[in-house]
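A single protein chain has been omitted; all remaining protein chains appear in their positions.
The block that comes next holds chain A.
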Amino acid sequence: MQSYLPIAEMSVNVLLVLGMGGAIGLLSGLFGVGGGFLMTPLLMFIGIPPAVAVGTGANQIVASSVSGVLAHWRRGNVDLKMGVVLLLGGLVGSGFGVLLFRFLRGLGQIDLAISLCYVVFLGIIGGLMFVESLNALLKSRRPRKPQPESHRRGWIHALPFKMRFRKSKLYISALLPFGVGLLVGVLSAIMGVGGGFVMVPAMIYLLGMPTQVVVGTSLFQIIFVTANTTFLQSLMNQTVDVVLALLLLVGAVIGAQVGAKAGAKLKGEQLRVLLALMVLVVCFKLGLDLMLEPDDLYSVTRLRAD
């Protein structure tokens, strides 16, 4: 069954898109990530123009984050104050990111920027996660040793604008979460992702937040950052396809529920190793595409009719 996407201006197979949404949803339910970093490359792979894939990806993540944050809110795992500070950074960042996106699109380098962002960030996150989860997997077989407290907090404590975050049990400079939010906002606009895969490690390792409030708080602020990205992409680039977003969403919602149930039966460390491997595979594929001589050196773009 074919459906015509009014913004992407092409037909897609409905079952294929539903299946893709379902597969990404399954992974996000299994691993607890948004899955945007896989969604956008997959959309491009089936021929959706990169700009539309990015704009629509952001729109779809709004929906999946809302449904995810509801569950965390009920368990009281959302640090509102931290969320708001992250959000302020995120809004500034995504505004800047959309402008950057527009500028790069004009230069004809947007595809390169998207791919490069993916390779760099997927490489870093996938690599770190792989090492960390492999260590955890090996350690779980040996008796645990107490970890030494890190001493890298000196310069972080010297920053101004200190704030108390009760739920996260932290007293740190507001500039830190603001900066993290800013970075993730830029990425969200350029990569069409929620940025959870950057945000979550940054919150744990950089800010030192307790793990149980990290996912809820990250999802909370991702809703607003991706909503802002959706709005700005619609306003400036007209690249949000609601029909595509809805199709993806239906699949993703169902997939996420199935994934969450399946994930409960598997071991955490094994899941993380698998996720890390998958991230690295996507990263490797995108990196290889950049480095190998392309099949066709030429590409053509129709400029918007005046």
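A few notes on this one:
As a working rule, contacts are C-beta pairs under 8 Å (C-beta built on N, C-alpha and C of every residue); 3 or more make two chains touch, one makes a residue touch a chain; residues count from 1.
By definition in this document, contacts and distances are computed from a predicted model.
The complex appears with one chain absent; UniProt names that chain "Transmembrane protein (Alph_Pro_TM)" among the candidates "Transmembrane protein (Alph_Pro_TM)", "(2Fe-2S)-binding protein", "Anti-sigma K factor RskA C-terminal domain-containing protein" or "Beta-ketoacyl-[acyl-carrier-protein] synthase III".
Interface note: of A:T40, A:Q60 or A:S94, the residue touching the hidden chain in the full complex is A:Q60. Among A:V84, A:L134, A:V242 or A:L277, only A:V242 touches the chain that is left out of the view. For chain A, the list of residues touching the undisplayed chain reads 1-7, 9-11, 59-60, 62-68, 70-71, 108-109, 111-112, 116, 223, 227, 230-236, 238, 240, 242-243, 245-246, 249, 253, 257, 261, 290-294, 296-303, 305.
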